[in-house]
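Shown here is a partial selection of chains from the complex, left in place.
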Amino acid sequence: MSRADNRAADELRPVRITRNWLDHAEGSVLVEFGRTRVLCAASLTEGVPRWLKGQGTGWATAEYAMLPRATNTRSPRESVKGKIGGRTHEISRLIGRSLRAVVDTKALGENTLQLDCDVLQADGGTRTAAITGAYVAMADALTTGRERGWIAKRAQPLRDSVAAVSVGIIDGTPVLDLPYEEDSRAETDMNVVMTGSGAFVEVQGTAEGAPFDRAELDTLLDLAAGGCRDLAQLQAAALAETADTAPAGR
Amino acid sequence: MSRADNRAADELRPVRITRNWLDHAEGSVLVEFGRTRVLCAASLTEGVPRWLKGQGTGWATAEYAMLPRATNTRSPRESVKGKIGGRTHEISRLIGRSLRAVVDTKALGENTLQLDCDVLQADGGTRTAAITGAYVAMADALTTGRERGWIAKRAQPLRDSVAAVSVGIIDGTPVLDLPYEEDSRAETDMNVVMTGSGAFVEVQGTAEGAPFDRAELDTLLDLAAGGCRDLAQLQAAALAETADTAPAGR
Amino acid sequence: MSRADNRAADELRPVRITRNWLDHAEGSVLVEFGRTRVLCAASLTEGVPRWLKGQGTGWATAEYAMLPRATNTRSPRESVKGKIGGRTHEISRLIGRSLRAVVDTKALGENTLQLDCDVLQADGGTRTAAITGAYVAMADALTTGRERGWIAKRAQPLRDSVAAVSVGIIDGTPVLDLPYEEDSRAETDMNVVMTGSGAFVEVQGTAEGAPFDRAELDTLLDLAAGGCRDLAQLQAAALAETADTAPAGR
């Protein structure tokens, strides 16, 4: 199988991580996996929801949504329909769990991290791009929190980095980071979330067509591990840029 | 680690599959995994949703819900709150995908299968019990459909059976089929859906505490494969009982 | 008129009251009026809603709902529709009022009783079965409350028992306890709620076809009074069984 964009089976699409894309948010990233474009805004506020008060721990949560014309044909707004669909709920929860896996809520203190991942343009892998970008926005927000004195100087609220990638089997070939056109043809579709140190946070594999066997599963996990490793390096590189050299908010 | 009910790490809880628990539904099962008790009703109706008409294929879908006092403390009804929560959405979608993985919609013809999985009592593993029971209810509904002449005599709408089980790591030990008490302590929680012939339909693993490594993942997959094998046999045994010997609807 | 199940006009369908059908609830009953099957869960919790605090009185309320495939053809879920229908509201309110008629809220103390009546299978008379079963579940929950020390040892929160039955006129003949097939043909339909000592709590009569005259109304009230008397005895008998002899939770 040769890919429409001539990528190797284990190659990511071009990834861009633009920090500080917004002026107001404590941290923000415009993340691009090829034509998929997700705006990740990290809001850090003092205090926690009522049910957590007085326990000395913080809270991190996430919401995912898609603009109506992010997709090839327009989708109606969930606000207009008056209810949130199952897919939106599912992805919001996945992003939240993935981020919490690397947050030390004790070290965060009684502060709340709210990640908003809004898909401006969708071309497959929106949830994995969202997790990957949200981690960087979150890291920036925590830096802001330390500067503002909300988080203790020596506290290390991040235990590790976290990134995510999709893998799938198309015409029998396992491939990494599927755009929409590949995703819609894949027999098996898997999203894998891993820490920077190479451990699994989430593994979600679904047989879209024929069920898959253990050997296929193993190959997909290998492929995903490689992709997450590459993404972890890109995240680290993005965060290494100093405030001066970082791309200005558009 | 010894388990509260003295089970071996790779042992299922007592499983009961009571067919025809309802009088009206085309197929129905009360499935029990220990104290978890799910009522699965399979409704088969002629015709398909508008967007599928005239294509000669059927449709299968599922809805999951929990009675307010299924749990240890009462939860408010989603109908009263006026919206369905993310967890409910997520599980309904999982059940639907799992069942569709073994349904040949061409062979089903233009008929619709609607599976309702209502948790009467919850003690961990409600989604896996639901999938396991729903398969049997679906098989019975398809038999009814054939008797009523909605489905062709020789059509084989079921390509395989499907069952599901949870696995997790508690205090470092991988265990099968977790009741609530274990589930709430597990570091890693995984739900695995497999066909009767041993292929994977869904793999959903989540690090609740520490991320997990590849070796742990492999052990959990082995454990789950064994559990699904046992469940497939219990499903087959339940379906082998003739109408005469089958437990009457309560 | 002869009835499909050969019952006498003033005869109840077979009634079964299975206590402790659930493991978690403070009181629970699976009540059956023929093929109508309602699961009644009584949740007793310490404390009262904010607007009642500090007045030394408790609160009792009820919610009624029907599983989608309780009926002959599947009904959409109210949680999915996002709103509760008028019929559900009306019956929930009726059950709540009926139970409160026999509860001494002063003796209950600042505790809340929440009755959930979920129809697992519907064949007419679901609201009357719900009231009849909910009373028994409530009685068990109050015993639990006394054992836990939430309710004073000598307090008598129940002033009386309460039960309900439907009556109707079919082809000119007044009959007791109508299954769905009769209910849908009845010219007049009445639900009567009475205390164990024979007083009326609710009388709700509706002319479905022709309006009814006073003589017909009188006959229906007599019939209902007899049915409620029988139900009160069945309730008392069910509650008389000791914990040891009571049917174990399924």
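Every chain is named by a letter (A, B and C) in the order it is written, and numbering of its residues begins at 1.
The rule we apply is simple: a contact is a pair of C-beta atoms (placed from the backbone, for glycine too) under 8 Å apart; a residue touches a chain by one contact, two chains touch by 3 or more.
Here the structure is a predicted model, which means the values were calculated and not measured.
Student: Given the 3 placed subunits, let me have the overall number of copies in this structure's complex.
Tutor: 6
In this text, only the chains that are shown with their structure count from here on.
Student: Chains shared as neighbours by subunit A and subunit B?
Tutor: Per touch definition, common to subunit A and subunit B: zero chains.
Student: Tell me the rotation angle, 0 to 180 degrees, that brings the C-alpha atoms of subunit A onto subunit C, to the nearest 5.
Tutor: 120
Student: Quick check: how many Å separate the C-alpha centres of subunit A and subunit B?
Tutor: About 30 Å, centre to centre.
Student: Quick one: report the Å distance separating subunit B from subunit C, using the average Cα coordinate of each chain.
Tutor: Comparing mean C-alpha positions, subunit C is 32 Å from subunit B.
Student: Identify all positions of subunit B at which a residue touches two or more other chains, and write them in rising order.
Tutor: If we look for residues of subunit B contacting two or more partner chains, we find 83-84.
Student: Help me check something: in the complex, which residues belonging to subunit B touch subunit A?
Tutor: 83-87, 89-90, 92-93, 97, 101, 160, 190, 194-195, 198-207, 210-214, 217, 221, 225
Student: Can you tell me which positions in subunit C touch subunit B when the two form their complex?
Tutor: Residues of subunit C touching subunit B: 22-25, 28, 35, 37, 39, 41, 43, 45, 63, 65, 67-74, 77-80, 82-84, 88, 114, 116, 118, 120-121, 123, 250.
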